[in-house]
Every structure is written in C-alpha cells, then in structure tokens.
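The complex appears here without one of its protein chains, the remainder shown in place.
Residue numbering begins at 1 within each chain, and the chains themselves are lettered A, B and C in the order written.
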Amino acid sequence: MSIRVVVWNEFLHEKENAVVREVYPDGLHNAIAQGIGEDADVEVSTATLEEPEHGLSQARLDETDVLVWWGHKAHARVDDAIVERVAQRVHEGMGLLVLHSGHFSKIFKRLMGTPCSLRWREAGERERLWVINPSHPITQGIDKAIELPNSEMYGEPFLVPEPLETVFVSWFEGGEVFRSGLTYQRGAGRIFYFEPGHETYPIYHDPDIRRVLRNAVRWAYNPAKPWREVAEAPNVPIDQAREKIEKKGGSLHKAGEAGYR
Amino acid sequence: MSIRVVVWNEFLHEKENAVVREVYPDGLHNAIAQGIGEDADVEVSTATLEEPEHGLSQARLDETDVLVWWGHKAHARVDDAIVERVAQRVHEGMGLLVLHSGHFSKIFKRLMGTPCSLRWREAGERERLWVINPSHPITQGIDKAIELPNSEMYGEPFLVPEPLETVFVSWFEGGEVFRSGLTYQRGAGRIFYFEPGHETYPIYHDPDIRRVLRNAVRWAYNPAKPWREVAEAPNVPIDQAREKIEKKGGSLHKAGEAGYR
Amino acid sequence: MSIRVVVWNEFLHEKENAVVREVYPDGLHNAIAQGIGEDADVEVSTATLEEPEHGLSQARLDETDVLVWWGHKAHARVDDAIVERVAQRVHEGMGLLVLHSGHFSKIFKRLMGTPCSLRWREAGERERLWVINPSHPITQGIDKAIELPNSEMYGEPFLVPEPLETVFVSWFEGGEVFRSGLTYQRGAGRIFYFEPGHETYPIYHDPDIRRVLRNAVRWAYNPAKPWREVAEAPNVPIDQAREKIEKKGGSLHKAGEAGYR
Partner (left out) sequence: MSIRVVVWNEFLHEKENAVVREVYPDGLHNAIAQGIGEDADVEVSTATLEEPEHGLSQARLDETDVLVWWGHKAHARVDDAIVERVAQRVHEGMGLLVLHSGHFSKIFKRLMGTPCSLRWREAGERERLWVINPSHPITQGIDKAIELPNSEMYGEPFLVPEPLETVFVSWFEGGEVFRSGLTYQRGAGRIFYFEPGHETYPIYHDPDIRRVLRNAVRWAYNPAKPWREVAEAPNVPIDQAREKIEKKGGSLHKAGEAGYR
C-alpha cells in the first residue's frame, strides 16, 4: 500500500516575485512533491492556500498519511478552524513535515506550544547541515554533512521545546548555528522540522535535500489505524473498573454524566 | 526578595454545590493559597474567573513569578486573549502550576500542543502517588508515596508530550495508573502538572500535597529577568554578522526589512 | 531479508529449581524464542551462559540484528570482555531487549550509566500493564492493558535515566506502580526494557506478552549498515577542513598524530 502525501504551499511568492518564479516555475509545492515522489510507493499530491478550504477538506485529510507544510508571508491567512483540523489529524497519527519558514506557521506553533522564533538573514551565505544522528532513519544515504552554497541564515536561539531527537545542526558562513532537523511526537503523530528551503535558492532541487524529505516521509508515516478518539475523555463507570470498588466520599457528577471540558 | 504567586480559580463549584462549599468554604483558591503561603518568603494572592480580565491584567501578570491554575467546568469561558497573555508570560519566564482538572484548560492545551485528554471516574477511591524521582526539588520532604483516602481517578493514556521529568506516578484502587506529576519547559518558563485536587475531597488541606505545591512554586520560579522579546524574530543585518560575509544569490527582502510572520 | 534474533538466557534456574522447570521445561530462552519466532520473517536462535563465550562470539554478534537478554542470579558470572563486546555492537546498531531481572545485568547497567535498582516482592500478585503510548510500534495489537494474574512486583523508584518514551506503566495488586516498558537509544542501537517475566509464572506463554516481544524486535531492528567506527575519534587534518583555515596558537599534538584516549 502506498504512503499518501499532501504537499501544502501558500503559493504566493511564486506568483508575485520574478526571482522565486525563475527558481520554482511550477511553485515550491511541485518541486517538493517531485522530490518526494521519486519513491515509487509514495502517492503525492499538492494543496495551496487559495483553494477552497486551503485544499485541506476533512475528507482529504482523512486520506492523508503525511502532510508537508511550506508557508511564509500568509501564515495569518490560514483559517483557524483548518489549523485545528490539521492538529487533530496529527494527534490521530498523521505525520507532519514542517519546512523552513513554516516555523512561524499556525500549525507548528499550535503543536509546539512555544513562540518558534529565531534570528534570520537573507545573504545567500553558505550553510552546512551536519548529521548529528547518523543512525536515524531520516539521515540514511546522507554523508557526514549536506553543503548548500546559498541559504538563508536561521540562527539560535530557536524557541521550540527540547526535541525528541536532534537530527541535524547547521553551520552558517556568517557565524551562526541552528538546530536544523528536529523530531517531535504529539499524540500519535510524528513531526519533523527541517530548516533549509528559502524560496530564492534552488534548495528543493538538491538531491540530498530531496533524499531527506523522502526519508522523513517514511519516518513520519504511522501505519497504525487513526486514533479518532484521541481528544476524548471518557468516564470509566464504577462497575467497569478493573478492580472491584464501591463509591465513597462526596460527588459532583451524577452516575454516567459526561465530564466538563 | 519574595516569590510572587497568583492562585487562579474559576470559583464556580464552590458557589453552586453544597458538597464543594463544605470542603472549601472560602473557595479552592484560598485553600491552595494558604498552603503555599506557609513559606514566609512567598507572597500569595488570588484571582478568579468573574473578576475583570479574570483578575489577570497585563500589569498583574508582569508582577507575577508563578501562576497556579485550577479550572474545571468553565474552561471555555476563559478569554482567548488572556490565554495568549498568560502563554506569553510563561514563555518570558513565569512559572506555571496546572492542577487537576486544569489538564483541559485552554492554557495547558496551548502550551502542550496536544489534546491533554485522559480517562476518569469519580468514586472517591484510594490514590497513592509514588515518588519516581526522589532527588527532584519538588519531592523534597515527601516520603516514598503520598496516600489519599479519597480521590477522583485519572487514568492513562494521558495525551501530553513526553515530559522533561516524571516526578510522580499514581496507583488507583480501581486498577488504573496515571503519571501524576510531570515537568515541562516552554521558552523560559517552567511548568508542573500535578494531578490530585478534586473539588469534593479535602486534598488541598493535606500537608503532603501542600508541601508539593510549595516545593513546586520554588522549582518553577525563574529568577532571570523576563525575556520580553522571546517571540520576536529579529533580522541580523549582513554588516552585523559575526563573520565577514557579502550578499550573494537572489533575494526576497530589501535590506533592513522586517520578516513575515 | 530476515531479522536475525538471538535470545540469551543464563539458563540456571530451570536446571536447579523444579517450579521453574515445570513452567519452562525447555528453558526460558526457548519459550521466548518460540514467541518471537511466530513471525515468519524473523530468524531466532538462542545462547546461554555456560556455552563457550556465553554463546556470544564476535562472529555471532556480528550477524545478530537484535539481542534479547534474560539473566537473574548469575549476572556476576558474565565476562566483562563479552559485556563490552555486546555494548559495542549496540552502539554500532544492534537492537537490545532487556527482560525482567535483566535490569541488574552488567550490559543494562553499562548502557544506562545508573544503578538500575528497584523494589521487589515475590507474591504472585496481579499486575496490569497499561499502554501509555498506544501509537507506539511496540504496543500495536495490544488493547488498553495487559492483565497478568500472577507476577513478581517491581516497584518505583526505578533508577534509570528518563527514557526516550514511556510505553507501559504497571499497576500492582499490593499497591505499587512501575514504568514497565521504556525505550532508549545508545549510539545507533535501540534498547527496550520490558519488566514482566518472573521465572516461576508462565508469563512468556502469554499471547500479549509474546506480541509485545515481536513488536519490540521489529522496533529495535536498525536496518542501517553497522557503524563499526562508532567509538573512534578521528583527527580532521587542517587541509581537509571544509572551510579553509590556517594553524594558529600553541600546539600539543604533531601534525597527523593520533589523539589520547
């Protein structure tokens, strides 16, 4: 069975800016989708901001195994209800790859619980992503480091929670460092943040970057049945307790009543 | 200098329910505040839902070192703007203690990024909180375990991220277990979730529970200067890079321009 | 290609104690191996303490993907050199499952860096292993909890480092709790500690326990090429630095000299 991937892109820079359009004539989403789609058993499609429901209807998300997120200038235009819908699907087990400027997307901040802020500089400087965990599924096939001749600088401190695993740390020509590949789990969903990907450089045409994306899709894919009731808080009635007990003490709720939330 | 603590309570059950009123005639917040205030160098005050701005004006939060949160039936009535204000203060370094049914509060879900769901049963059954990390500042002065003759059962799975530290795990008479004391860091702020505290039992009158609350206040207190700009993403201009670099490659932003968010 | 598993057992109780022999007439290792071997693509063999090199020659370990460890009364008889050999293979990427009383084995203490101590009671009491992380590969196919009618009690505090993931937490009839399924990574190797398995109860005949063992073998299996040089600390000569630099300052080592260790 295939892994079903949706690559989401706000798709605005490419329409408005000639530099970006030249590098990504079909949009960033199509370059990313092409890179991921090199694996035969992966089924990739795309979605963009200006489609109805941003292309992320409930029905479509229910059939998505891994969602890839690229956004930059229009984070605020993403509908809150759709952000909640995506968060719920991540909690249920959908994988999520958050790319580059997606660090400030509503969905990433929603799942991290932190500001996700950082320092930045657009100088086209050299970046080198060192593999910190060479045994991680995401770094398979990558040598000691990935070299990018031109990159936007993202610098520490990066305001995210301490990760599950630090997979990449980047060196920048201008003197900064950045934890550029980090993993998280939220509910049943696995999340990978991957820093490179500025829209004015051909980073998503780089074979190493594409390999990391393909590896990350496989890592984030959770084959378990979606956990639909992940956010529910069911009452366990006294007569269904695993050990025999009897009601004692004062009480707020009547028997069988639903809890507050 | 004193540690300035605000104990927040929605303060509804106590007005509406005779059982709760009998156990906490002055409200849960005052019982909790009294327990915390046994330490001479701690300055405790209270705030409740129905005060203007829920008692949590910006000015007051700016002078709060540790906030303690008890809520249950009116989570939805807490204003989103005030939740964001509290989250920002936590990121800046304010400590946060989330108690019992506060697991479903907007502020806790906001900071965890997960559903924070669990299973529950109101049977007044026996709970025993085992100390998992006896070397933790929060467990000092507590013996091997805390015994509660009557407690509401909260059972796993508890949908929170893997914690920084597992401090307590609870045994319940009816057969369940629960990770009842967990620590987190979000930005510069330290968070402690502590499970016991159902409103129909005299749990906040228990000396061990009060000691944990006092310990937790000290642990959550961050003496560093508040990190006001924690959520900002400043540009680092090329001429201020620590290593000398020159502009290369394509560009989206003009020099000195603010980034998108 | 098959996953190659070796189940190691000290194999002493079964020879010396009639109770154990009755429950495990072919030895604990063969019961465990049988449970794991229910998966067609897994190749299981066994090794025991009294074989030459405890059955763990370098050649054999080099062809082992996942090692399962059961030991109890003869931890001290395991040769230190073989413990180091196993530790090196774990660092290279071999998976390791440590079962029950293996918490005090040399290899587990070697990899954890802590005392790995706990409290215990042999009363045949009821144990219930609650699934904490239902989305984890190790818990697939397991319902909310595993019920064991007779088990040895292992109680907290369990002196191990905070785990990568808390997979199971146990409830005991006598009132204790225990973090009974924990994951770790050391170098390229994944480690799963799984608490049940006392030798006088038929725990390794239980279908749920066997399923966890099969799941854990798959989880611990690292398909990457073994990382043979994981413990080496190579010099990176100046002329091979990724950025051009020149020698400055004082020096201890001559060019090309090996470092100390």
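Points to keep in mind about this one:
The rule we apply is simple: a residue touches a chain if its C-beta (ideal position, glycine included) is under 8 Å from a C-beta of that chain, and two chains touch if they have at least 3 such contacts.
Treat the numbers as computed from the prediction; the structure is a model and nothing was measured.
Across the entire complex, contacts from the unshown chain go to A, B, C. Of the listed residues C:15, C:73, C:205 or C:225, the one in contact with the hidden chain in the full complex is C:73. Considering C:7, C:20, C:82 or C:142, the position touching the chain not shown turns out to be C:20 (whole complex). The hidden chain makes contact, of the residues C:125, C:147 or C:208, with C:125. By the touch definition given at the top, subunit C reaches the unshown chain through residues 13, 17, 19-20, 22-23, 72-76, 87, 91, 101, 104, 110-115, 117-125, 150, 153, 155, 159, 161-162, 164, 173-176, 184-187, 198-201, 230-238, 241-243, 245-253, 259-261. Where subunit B meets the chain that is not shown, the touching residues are 93, 128, 134-135, 140, 145, 147, 164-165, 185, 187-189, 222, 224, 227, 242. Think of the hidden chain as still there; on subunit A it touches residues 128, 130-134, 155-158, 162, 164-166, 169-172, 175-177, 179.
Assume only the chains that are shown with their structure count from here on.
Averaged Cα coordinates give subunit B a centre that lies 36 Å from the centre of subunit C.
Between subunit A and subunit B, the centres computed from C-alpha atoms are 27 Å apart.
In this assembly, the C-alpha centroid of subunit A lies 32 Å from the C-alpha centroid of subunit C. Shared interface positions of subunit B, i.e. residues touching 2 or more other chains, are given as 155, 162, 164, 175-176.
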